[in-house]
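One protein chain is absent from this view; the other protein chains keep their places.
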Amino acid sequence: MERVEQQEPVAGSKGDAIRPPLDIQAHSEQKDYETIGTPFVTDPKMTARNVNVYYGDKQAITTISLDIGRNEVIAMIGPSGCGKSTFLRTLNRMNDIIPICRVEGEFCLDGDDIYADDQDTVLLRARVGMVFQKPNPFPKSIYENVAYGPKIHGLAHSKAELDEIVEDSLRRASLFNEVKDQLDKPGTGLSGGQQQRLCIARAIAVSPEVILMDEPCSALDPIATARIEELIDELKENYTIAIVTHSMQQAARVSQRTAYFHMGKLIEVGDTKQIFTMPKHELTENYITGRFG
Amino acid sequence: METTTVFLVLVLLTIISFFMGRKRSHAVTSGLGGARALHSLPKHYGYMAALWALLPALLVLVLWLVFEHGVITRMVLSELPPAVQDMPASQQGLYFNQIVSYAHGATDASMLDETQVLAAQHYRFYDSTSRSIKALLVFLVALAGAILALRQIRPALRARNHVEGILKWMLFGCSFLAVLTTLGIVMSVLFEAIRFFQAIPIADFLFGLEWSPQMAIRADQVAASGSFGFVPLLVGTLLISAVAMVIAVPVGLMSAIYLSEYATRRFRAVTKPVLEILAGVPTVVYGFFAALTVAPFIRGLGESIGLHVASESALAAGLVMGIMIIPFVMSLSDDIINAVPDTLREASLGMGATMNETIRKVLLPAALPGIVGGILLAVSRAIGETMIVVMAAGLSAKLTINPLEAVTTITVQIVTLLVGDQEFDNPKTLAAFALGLVLFFVTLLLNVIALYVVRKYREQYE
Partner (left out) sequence: MSKQTSNKATAAIRASLKKRYARERRFQWYGRLAVLTGFVFLFILLADIVGKGWPAFTQHYIEVSVNLDPEVLGLPPNATREQMFTADYLGAIKSSLRAMFPEATGRKDKQQLYRLVSIGAEYDLRDRVLKEPQLIGHTSDIWLRAHAEAGSYLKGQVTAETAEADRRVKDQQMGWLDRLRADGRTESRFNTTFFTQGDSREPEMAGIRVALYGSFFTLLVTFAIAFPIGVAAAVYLEEFAPRNRLTDLIEININNLAAVPSIVFGLLGLAVFINFFELPRSAPVVGGIVLSLMTLPTIIITSRAAIQAVSPSIRQAALGVGASKLQTVVHHVLPVAMPGILTGSIIGMAQALGESAPLLMIGMVAFIMDVPAGVTDPATVLPVQIYLWADSPERGFTEKTSAAIMVLMGFLILMNALAVYLRKRFEMK
């Protein structure tokens, strides 16, 4: 917490004054850089400090610090390979399953260090759920898909309780009415958009506190995308959501805050409205005006 | 002329044709500005002439070699007195063999009767005539081919396309050999099996509960005793295969899971090749190991706890067969588990499932069809495995499912019936082909089903 107080004013006050060079290459070779805008909030749900991620010898993320506020939707944008997905995956330690991946930095969830030795990845991932780029329902029935989490975690003590959790989760994912008569049909038989909402329902079923979404709409058509975006809007009442997206319009529509990543660095973060209307960093401006992407 | 000499002369003719063809290609263009006027390079005209000289002549030579022996035999036989021609096939064969060995100078005339000596002279005459005709015919065909090709050579002739067309057909022929092999297998087992089923009703074979082919030597007992019942062999085969699967499937599957999901890359890089050595060990070595080490060990173990174990128990053969199949199951399972998309793994881990929950509740159910297909392939392999059971399983067909007893298998019986001297009109020998037919179709069926299941499974995730 100490460091937060030291850094926040620095980042805030210097923000406007700095005009870094436009040369992307030169920029990426810089050892030290400072994130423009407001990476820190007063009541964070999750905090990440000085994050470095390496795949083998290759550094994928360079010294990123970012807070995720309680019950907010934060969007992470940036060109392909900028490290936004990698950063998202560090938040529930999904990078642990990649053997060559090494993560440095401090991460907290409600003040608990999530990379502490006694921290349990099972519990962490139950608290910080994840929805993936490609809808990935298990090759099981719709019911079994949603019931999977509660079953493995032992959240339901009776069949009735489990039924209730499944129905509730499907309702929250606004899928229940469409599938209530075919709960025993395979989840893989649904349309792409329905599959993705099923995956959201599956994540909700274990009552997570944070939901990480990794480009959840990139494999969907515009109508299905709209449904998911509506859903995200509803979900933010109860959950904290971090969404990585390729679509700037989507970020603008669903998020309150937006973070712009570039070549493994967090360039700028701030109010979504401000980022899209008055970006302070040249790279951000270039990206949102579509000069590269 | 010896066949080798004929062949060598043919090769020489081919080489000469090549140079003639090349020379002729220069000759036909002498007034037209040389080789530039040719459609193809001069060497292609050479190749063309060479192929025309070689291929038809080679075909003639091979066909002649294939049918020579049979035709001469029939010609000599037809000249023999009716008394000889009415002999039973086996006796006639012996009679004829004496003629042949005398004709080749291997035996002297003292053991033969007068007709045989005469027949031997005929045989020798036919044999030498055949050799001369063969040589003459082959050379004539080669010459004709070469001349025909040489006469065709003109500047506009597309020799390259011509040669490549021929070569393409030869390539096709090579790959078509696979079909011919299958056809050959089916024919060879089917014809003899049909002869067998003329002697033994097919229902008796398929549903008979007793197998003792040794009694068939006395012709009167064959039909009456019904001793060609296939059921005990099938049960014995399945029993040993089942024991093998009980060993191979858990060990192979768990090893594959551990190596692909838990082990470090370095551990896997060392472990996998070492375990795959088990797949490279010849089956005869496993047979030796089963018969001389494992079987006595199991027998001793059983006796120490008061069980009677046969010295050629199904357990010993099955156990060793299981060891042999472990790497097979392991690499198939490995392929199949790796074909499950990573997204499913991530989905499950991402919501807090432990690795074993992910494996047992997501990966294995998703991979189940593929694994079943792999196990079917392994079963087919166990059923067709020969040397281990020949060396370590029993010979007498006992209808039992007790793995501590000695049982026999289809492959053991095929080997037992066919090793040594055989007569091809004896049901005992023909029975081996009937068993071969069953073995071929059972394994074929298992393979086809397994490959279909595995392919469907892969398509699901593509």
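Read from first to last, the chains carry the letters A and B; within each, the first residue is number 1.
To be clear about the criterion, contacts are C-beta pairs under 8 Å (C-beta built on N, C-alpha and C of every residue); 3 or more make two chains touch, one makes a residue touch a chain.
Quick caveat, the model's predicted, so the values are computed rather than measured.
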| item | value |
| --- | --- |
| Among B:45, B:96 or B:440, residue touching the chain not depicted | B:440 |
| Listed residues B:15, B:355 or B:368, member touching the removed chain | B:355 |
| Listed residues A:40, A:107, A:143 or A:239, member touching the removed chain | A:239 |
| Residue of A:37, A:83, A:193 or A:208 touching the missing chain in the full complex | A:208 |
| Interface with the undisplayed chain - residues on chain B | 66, 69-70, 160-161, 164, 167-168, 170-172, 174-179, 181-182, 184-185, 187-189, 191-192, 250-255, 257-259, 262-263, 271, 274-275, 277-278, 280-289, 291-293, 323, 326-327, 330, 352, 354-357, 359-360, 377, 380-381, 383-387, 390-391, 411, 414-415, 418-419, 424, 432-433, 436, 439-440, 443-444, 447-448, 451 |
| Chain not shown, touching residues in chain A | 120, 122-123, 126-127, 152-155, 206-209, 237-239 |
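Throughout what follows, only the chains that are shown with their structure count from here on.
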| item | value |
| --- | --- |
| Centroid spacing, where centroids are CA-atom means, of chain A and chain B in whole angstrom | 59 |
| Of chain A, residues touching chain B in the complex | 92, 94, 97, 99, 121-126, 129-130, 132, 134, 136-140, 148-149, 152-153, 199, 202-203, 206 |
| Chain B residues touching chain A - in the complex, by the definition given at the top | 264-265, 341, 343-354, 357, 361-362, 365-366, 460 |
